[in-house]
Each structure stands twice: as C-alpha cells, then as structure tokens.
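One protein chain omitted, others in place.
On to chain A.
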Amino acid sequence: MFGYKGKVLRVNLKDRTYKVEDLNLHMAKKYIGGRGLGTKMFMDEVDPKVDALSPENKLLVVTGPLTGSPTPTGGRYMVVTKSPLTGTIASSNSGGFWGAQLKFAGYDVIVVEEKADKPVYISIVDGVVEIRDASHIWGKVVSETTDVLEKECGEKSKVMTIGPAGEKLSRLAAIMNDKDRAAGRSGVGAVMGSKNLKAIVVKGSSKVEVKDPDGLKKVFSESLKKIRENGVTGQGLPTYGTAVLVNIINENGVLPTNNFQKSYDDKAEAISGETLAEKYLVKKEACYRCPIACGRYCKVDDIEGGGPEYETIWAYGSDCGVSNLGNIIKANYWCNEMGLDTISAGVTVATAMELYEKGYIRDEEIDGTPLKFGNDEAVIEWTKKMGLREGFGDKLAEGSYRLAEMYGVPELSMSVKKQEIPAYDPRGIQGHGLQYATSNRGGCHVRGYLISPEILGLPEKLDRFKLDGKATWAKAFQDLTAAIDSLGLCLFTSFALGAGDYASLINAVCGTDHTADSIFEAGERIWNIEKLFNLESGVAPSEDKLPKRLLEEPIPEGPSKGWVHKLSDLLPEYYELRGWSKEGIPTDERLEKLGISEDMAKA
C-alpha cells in the first residue's frame, strides 16, 4: 500500500467499541483523501438533514495520501462533519504534527460515531485503540489538557483536543492540535464536544510507504527548490508570517475596519507583521516537514504561545478598531486555550461592538467591559467569556449571525451562510467576493484565494475591480484548492507550485497516473459533492450571497472608496462555468461527466 495506510478506524462512543475497516481504494483514487474522500464517506453514511449536535452526526478525521509522507508540508488532516454554525458540510484543516502521527499510528481515517455517556478520550498507539475516561481533563484549557495527555500516553504522543468552548457547544469552537494549531472553522469543536469526546491522542512508528522513492526524490527536490526560490514562500512568509499581509491589504483600502463599516485602518502599521516581528516575535514555527515555517511564536507580558496569524490580528484588531497588538496577542492566546476559531470569534466581538454602539445591546445586558470599538481590554475579556459561555459571553458563543438575529438585525453580521467572512473587503476585490459568496462552507478565504491574483499578483496580476474573467479564476482556484486540501498538503505551497507539481508528487508517492488536468477534475468533483450535500441538507442556492452592506453600502473612504460588490453580475457566468443550472444547481450532465452519478447510484 503506497501513500495510504488502507485502514479506517471506526469508533462507536455509545457502546465504547471500535472496528478496523479497509479503506475503499477506488473511492480514494477518485476523491483523493482529506476533504474529498472525507466528504464522500460522510455523505454515504450520514443523513444530510441530521442535527449537527446530535449523536447521529458523525465526526470524520481524514488524512490525505501525502500526509506523513516526506513531501514538503505533508502533515495535514481534515475534520469532516456537518457544521453546527452553517448547517453545511464542514471540512476544517489543520497542520502541526498530529495528522502525520495518525498515519504513523496506522490509520488514514477515524470515523467517530454516537455519543459517550461520560467524557472520554481516544488513545491510538501503534494500532492499539483505547477509549479512556476523560473526567480529569474535562473543563481544562487546551495547553493543560495537552500536557496531561502527553504524559499519560507517553513520549512523542500527539494530542488533538477541544477546549471549554467545544465542551460548551459553542458554534465557534475549534479542534486544536499540538496546542496551537487549529481545525478552526465551522464549529467542528462543538461536534466533538457534543459527543463527550475531549481528545484523540496518536502515536506510532509505521512509516508511509512510497511507490517510487527515486522519482519522489526528484520531484521532492524540484518542488523544494520552487518553494525556496519563490519570493512569498522563500522569504515573505518565513520572515514575517501571514501578518505581513496587514499593510498590503490596508494600502489597497480593503482591510475591513469596525465590522466592515470602513475598509482602511489608519492605525494598521501598529498591528502589522513588521511590528510583530520587531516587538513580540520569539521564534518562528514550522509544521511537519514544512520548509516555509510561517508559524509565529510570540510573547507579551506573562503570556506566550503560537500565533497570531494575519486573520486573527485583523479580526481582533482592525475589525474591532483595536490597535494594541499586545492585547490582540492575548486574545489569540485565549482563543487557543478555549479552543475558539479566531476569525469567527473576533468578528463576533466586532459585530457585538456595532450592535452596542447602535443601541441594540443595552448596558444593563452586559456584565463586563463595554463593547466599544477600540476597547482593547474588551477583546481579551469577551474572548474568555465567550469560551466559557459566561454571562453575555453565552450569546457571543452562538456566532455573529445568531447574535445579530437576536436583536432583529441579522444583516449586521458580516457572514456568508452564517459563517464570518475573513479579512478582505470584497467590495474592492470583486473575484474574491464571488468566491466568498459561493464557498460551500460559508464565509471563507481558503476555498479559493483570489487575493493571490487580485492583490499579490500571483500567478499574474489582475485588476481587482474588473469582473472580466473572474468567474473562471474563481472556479479554477476553488477546484485546485479542493485537490490540495485532499492530498494532505498546505495551501501555502500553491504560491510556488502548480497542478502539475501536485500530480507529480502524488504519482511518485502512490503510483497513480494523475496529470494537471486530472488534479483539477478531482477538485471539481469534490466541489460538486459538497454542493450536493448542502442542497440536500436544506441550504438553498440563494444562500450564495454576501451581506447587504457589501452589496449596497459603498466603501466610504480610502483607496477603494465608492465600491460595492457586483455579485449579481458575476454569479450567472460562474454557474454556467460550473455547468450548473441558472439557479445554481449541479446538472445531471455535469455530475455524469465528473463520474459522480455512478457513485451516488451505488451508495
């Protein structure tokens, strides 16, 4: 067996049993692994209408064929489940070292079913599986849980866990691994919490077999060379981390500020990657076999830990009107400890600030620091309260959409399909906005990062205000991203590598016969099954939309002044390119062409 381990671990938490099944290699070839194979398996097993927090929902942890292999950045895994935040398919990706270790422990996939009657954790050591009591770690923050379990399960064990936010079923709860890496988005931590599953610990020594070691050596060194020589992956990201984006996004006038009421932050320099490196950076960190090392490790006062990422700095910084980088680092620290998605958590605080300033949230309701834009104490305090569901934090734990809805103004939530939009104002980046609107898991920047061509000029520079060709770019980026997410590699490799490189890597590891075209096709197949899941779960195509503010309120100042997003001009072309109906529904012809219909008939 090459690349894959060929084994699926199925754990039933209700009767505390498990079994080991063979991986369906035919499906693995078609849907690759990670996000693609996980979605396919999930759809075959779970009713799309399932309540996300009920025992009938399943939690799939899925590696890719390159996870644990020697390929650069080959350490990633995907959590696939139904999202309690959006009701869509959720697939949340994480790096660090846990994913590779799961392969070394002997499995490609873990399927977690049902709910334990008491808190438990799963230990998987070289193929031996145990479901153990977790009452002593229930309620504990992520770093403490990790320390306890590493001790309990022995040297070199890797811990994936939820924090208090997941236990308390926050719709913004992340699953954390290696203390500060997160399968962050879509509330996947709450699904784990709903099953009374605190953690999964993995440890193993079985290597990932490679079909063509000589061939891999060659493509490995070619791709490594491309990564090292590329300005972004060889220099920008290693030197400044993702926070290097703060200044460039702001200089373009698309850095959302005060819950997207403005898109230029005159205090951005204070929270930039350059300032972070100068004042707070202790060291950089890399995930498994990553030559890029974009991770940061920062210290402020008595607090130190992994991060913050660009997205976090923005969400707790400009979007909350905050320019105290030290306190943003502290808010990030508490997100990691509580197990919260930093994007959704920060944007939810920003939404609360707008609701407060506009008089919807009244003083007597809130039991803490006033939720005012620019209040840099508020971002720390409310993150802790949100994680613990304490006082008004209980409402924040529901996410920005449900929060704004409680006050009768859901349109003040800057979200798509109820998931908070990340750090780029689509009014000034038209293609990226189309990608936000059509993302199958709701507001998201890693489902097709059109910032690359529209702002960064990679692989070529596009005019960010023009609509021409943007639907084609969006589709291509979405499809390629779906394939990379399924291989088990980090999306940041795509600054330097193309579909042909990914095909060569998987072929050398697995002995497959992929080409650049078949990589794109696999990605398109994955995109289509995700859409099918959403439709069956009741998420209508009309949910492919943006918040009213971004469609109707022009950017008030700065370099992108006067722009709104022109989604209705872009959507018809996009649907046509996808081969979907005018209403945004995959057609039988396209499903046939992608080989999806035959799988559905069998399922």
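To be clear about the criterion, a contact is a pair of C-beta atoms (placed from the backbone, for glycine too) under 8 Å apart; a residue touches a chain by one contact, two chains touch by 3 or more; residues count from 1.
Throughout what follows, contacts and distances are computed from a predicted model.
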item: Protein name, per the UniProt record, of whichever chain is missing from view ("Molybdopterin synthase sulfur carrier subunit", "Cytochrome bo(3) ubiquinol oxidase subunit 3", "Carbohydrate ABC transporter permease" or "Protein-arginine kinase"); value: "Molybdopterin synthase sulfur carrier subunit"
item: Given A:Ser452, A:Gln478, A:Asn507 or A:Asn528, the one touching the chain that is not displayed; value: A:Ser452
item: Residue of A:Thr71, A:Ser157 or A:Asn230 touching the missing chain in the full complex; value: A:Asn230
item: Option from A:Glu56, A:Glu209, A:Glu274 or A:Glu377 whose C-beta touches the chain left out; value: A:Glu274
item: Selected residue (touches chain absent from view) among A:Pro119, A:Gly321 or A:Gly558; value: A:Gly558
item: Residue in contact with the excluded chain [from A:Asp266, A:Glu365 or A:Asp463]; value: A:Asp463
item: Residues in chain A touching the chain absent from view; value: 230-233, 235-237, 239-245, 247-248, 251-253, 269, 273-274, 294, 309-311, 445-446, 449, 451-452, 455-458, 461, 463-464, 491-492, 495, 558-560
